[in-house]
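Omission of a single protein chain aside, the complex is shown with its protein chains in their original locations.
Here is chain A:
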Amino acid sequence: MREVLAVARLGGRLFWGDGRAVGGIAALGVCLGAGLPLLIAASLRSRDVDVVLGMHLGMLAMVLTIVATTQTAVTLSTRREMLVLKRLRASGLRGRAIIGGELVNIVTQATLLSAVVSVILYTFTYLPPPELPLLFAACVVAVAGVLALIGVVFSIVTRRPDLNAPATIPFILATTVGAGGYGPFVTGLLPGWVRWTLDLLPTGAMVEIARLAYRGGELTTLTGPVLNLTVWALLGLVAVRLLFRWDPRR
């Protein structure tokens, strides 16, 4: 655990020390995560909390995918290409500590960003805070972790590091559409089987858990979403265990 935290601290130090990265990620995340729900909330005369919540969760899915999946894929593949991963391994760190530390760092960023976006919406719209805030927080952390793990897989399967960010774009679109980020009208246009498929993504589970957290209710109804996240996490872990590369392809 000491090693994981040391790598996470290193990742955090590099990220927060890079003004352009912080500015880019934070500005993009806040604009995307809070901007559209704010506009929708301001334009609705009926003060429809359900619509604003739907937009909030949809855009949160998009932000989490960008911050967790894309950023993990880009960070790891860049460090692999720069032979920094090899250097970290030469230091005696275990492989799982290096990857785990990177994930902890990314999940921390994603969680902080989600918190900022959510607080902005609670402050400037009529969206109330969740009835079960701990469940909401746990949901964000868990989904960010699974999405970051998927980012590790992207860093493995994308052969060229410069293609990592573009390669995640279809995944970002899928998670956003599936989570309702383009609004109920677009979601309503999707064929049933597409909606069903998109609900299988981790962000589909996030929406279900987060809705319960906002509205309250029986936790026993969360079996499906929790199983969904568990399956994605296991698939990611197996892929990373079997396929992760420390050296660049030559």
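Annotations for the structure displayed:
The rule is simple: a residue touches a chain if its C-beta (ideal position, glycine included) is under 8 Å from a C-beta of that chain, and two chains touch if they have at least 3 such contacts; residues count from 1.
In this text, contacts and distances are computed from a predicted model.
Entry comment: the absent subunit's protein name, as recorded by UniProt, is "ABC-2 type transport system ATP-binding protein", drawn from "Acyl carrier protein", "ABC-2 type transport system ATP-binding protein", "Sodium:solute symporter" or "NADH-quinone oxidoreductase subunit N". Taking the complete complex into account, A:Leu83 is the one of A:Val22, A:Leu83, A:Leu200 or A:Leu243 that touches the chain left out. Residue-level contact of chain A with the missing chain is found at 3, 6-7, 9-10, 13-14, 17-18, 79, 82-84, 86-94, 246.
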